[in-house]
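If you scroll down you'll find the structure; I have some questions about it.
The complex appears here minus one protein chain, its other protein chains still in place.
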Amino acid sequence: MKRRLFLKSAMAGSAVATAVGAGLLAPSMVFANTADFKAKSDAATASTAAAGKGSFKFKAPKIAENGAVVPVTVDASKMEGVTQISISVANNGTPLAASFNLSGAQGYVSTRIKMGKTSPVVALVTAGGVTTKVTQEVKVTIGGCGG
Amino acid sequence: MGSIKLKPKARKGVIGIKALIKHPMETGQRKKKGKLVPANHIVHMVVSHNGTVVVDADIGSTVSKNPYFKFNVAGAKGDTIELKYKDNKGKTGSATAKSK
Amino acid sequence: MKKILITALSVFALTAQAGFMGASHDWNNGSSNPFKSAIKAAETGYKANLAVNMAWRDTAKMIKAAKKLNAAGKTAAAVKLANEAHHQTVKATAQLDASLTADLRL
Partner (left out) sequence: MKKLITVVAGIGFLVGAASANVASDQKDLIGYFKALQPNVEFADYTNGVYAYDAGSRDQFEEILDGIPPYEEAVEKGGKEFVKYGLNKCAALKDPAAARVKHPYFDNATQKVVTLEAVLKACYLKQTGKKLGSKKGKIARISAWISDQAAGEKVNVKVEGAAANAAYTQGKAFFYGKRGEFNMSCADCHVYNAGKKARADILSPMLGHATHVPMYRAKWAGLGTMQRRYGGCLKNMRAKPISAQSELMNNLEYFHQAMSNGLEITDARYRK
């Protein structure tokens, strides 16, 4: 029992230390993107609201191992005429992470994003002028052990 | 900035293009010793296949440090793949590789 | 053999030190300079912890901070912190014996 108590307090303590030490992820991530990018992000957010549910694959972890490196993959290679793939983190100040205009490349993108807190992550695919989305909630928790 | 690792590999008529760019991708929001680290991240990236642009991407600082990307393009062994990027400070980088 | 002797000696030193530290607390009460004895107890204890690789992470910081407080004339706070640092060294010493023979607990 005593050990358990110690362990618990140890975890709490080190987690705080980790968060401070790493200084990696602010609780709210409002990124200093350019105005141009912000406009693109707003446009993506607007089309997100209007988009119907996509039939493509969007792979993102349910629980991020490390919020600084969250692997995400959008696979719409089965769809015809994919012209754009965007990835947005809904709870970010500027939600858009990246937007890929594809001209000749297949409807497939894999990358890694960073997330400061739990948020729905939205993949948007535009094919033949129609935009659809798939949303996946990614949980981010502060790590316990630093070292 | 740093180096780019570009690895195009052809398989069944499709080149899988893997790229890893050494870049801090600073958001401009991170503090180090009480001071904000200035934003320093890639904003634009273009991938070409035998001289034709196949991917033109707008990149934000939400993309992880030392960004990794993978794209697929129809092609064959020996094709030329080029990647170019520009960051918010105006610095550019590029790499070219022949597909394996 | 040499190594065993050294270990044995440091264990002996620690045991002796534990006795000394117990006494040092009593001195505090009657001493005209309570900080001096408190900080000495903390430093002696810390040195002994270091010698057997059992030192705690923050003890040295606490000793340093206590000295700073004392220099700033905040004697009561300085003594309190020095005593806390000393207390850490006593607890670290208490961890030693078990840590020399610990094994998987099934």
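Order of writing sets the labels: A, B and C. Residues in every chain begin at 1.
The rule is simple: a residue touches a chain if its C-beta (ideal position, glycine included) is under 8 Å from a C-beta of that chain, and two chains touch if they have at least 3 such contacts.
Remember, predicted model here, so these are calculated numbers, not experimental data.
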| item | value |
| --- | --- |
| Chains in view touching the one left out | A, B, C |
| Touching the absent chain when the full complex is considered, from C:38, C:55, C:69 or C:82 | C:55 |
| Interface residues of chain C (partner: the chain not displayed) | 4-5, 7-9, 11-12, 15, 50, 53-60, 88, 92, 95, 98-106 |
| Those residues of chain A which, in the complete complex, touch the missing chain | 3, 6-7, 9-11, 13-15, 17-18, 22, 59, 61-66, 68-71, 73, 110, 112, 140-147 |
| Residues of chain B in contact with the chain not shown | 3, 5, 7, 18-20, 22, 65-66, 68, 70 |
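Methods note: only the chains that are shown with their structure count from here on.
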| item | value |
| --- | --- |
| Chain B-chain C separation of Cα centroids, rounded to whole Å | 55 |
| Length of the line joining the C-alpha centres of chain A and chain C, rounded to whole Å | 49 |
| Shared interface positions of chain B, touching two or more other chains | none |
| Footprint of chain B on chain A - complex, ascending | 23-24, 26, 29-34, 37, 40-41, 68-70, 73, 77, 89, 92, 94, 96-106, 108-115 |
| Touching residues on chain B, where the partner in the complex is chain A | 14, 25, 27-32, 39, 43, 47, 49, 52-65, 67-74, 88 |
